[in-house]
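The complex appears here without one of its protein chains, the remainder shown in place.
Entry: chain A
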């Protein structure tokens, strides 16, 4: 699904909004260290900016307790901070990232419950979509936006509704969501997001070649995707999570009024309040009447 044509820019100008997963609990137990990850990612941002002079990169950090904008390549306040050993892009980004992590730490109070806590993907998706909306409304002259999710934390089933809402609004504004999943298992949400919005989902086999993956697959702009072959997932995991317990389910009950999903039969929908009718039990009634008729016949 191509994004809305940007009328006066050339075809391949892109605005990439990157959602960087900074969940410390995930990174502390991942095979790829956070510093290596940042290396790959920073080089990738540089590469995107070199592809076209008008390209833009916006980075949003997806933390454990909060999300925030960490870098915007089009903002003019990019001072070169610190030593001259790296381009100002990296320096600014790292500086902001550090501040963000401090803030995030202070916001959270609880220890995670034993499993890996999930990051607030729904929050950063919403922020990305808001930024893109602002870009759309800035006039006819804008690059083609897309969202890139670099995620390692597992899916948080409690965020299902919010993530799906964000995905559908991305679909509506024709913004593709690419996703690169770095965790161990599969992420159903990211697969669904890329599938529905027409983006690319990939789970890299070799994490130390992450930069190569990023450049080959996620660096392509939307216009070129029409004639480039990108890896397609063989299947998509469409499982949803139920609204009552937040468990991932394959089969369940759906309210016919508001389409909320439940894992067991309920008398009343908790989202919209509609009362469900009685379930028809087929076996008892007809045989009862049959029996009655048989006796009258005989």
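Everything that follows uses one rule, which is that a residue touches a chain if its C-beta (ideal position, glycine included) is under 8 Å from a C-beta of that chain, and two chains touch if they have at least 3 such contacts; residues count from 1.
Please note the rule applied: contacts and distances are computed from a predicted model.
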Record-based protein name (UniProt) of the chain missing from this complex, from "Ribonuclease P protein subunit p20", "General transcription and DNA repair factor IIH subunit TFB1-1", "Probable glutathione S-transferase" or "Cytochrome b-c1 complex subunit 7": "General transcription and DNA repair factor IIH subunit TFB1-1"
Touching residue (missing chain; options A:69, A:211 or A:253): A:211
Contact residue for the chain not shown (choose from A:25, A:136 or A:276): A:25
Given A:157, A:176 or A:199, the one touching the chain that is not displayed: A:157
Hidden partner interface residues of chain A, rising order: 22, 24-25, 27-29, 33-36, 38-40, 42-43, 82, 85-86, 90-91, 94, 97-98, 101-102, 104-105, 108, 111-117, 154-158, 162, 184-185, 204-206, 208-213, 216-217, 229-232, 234, 243-248, 270-271, 273, 286-287, 290-291, 294
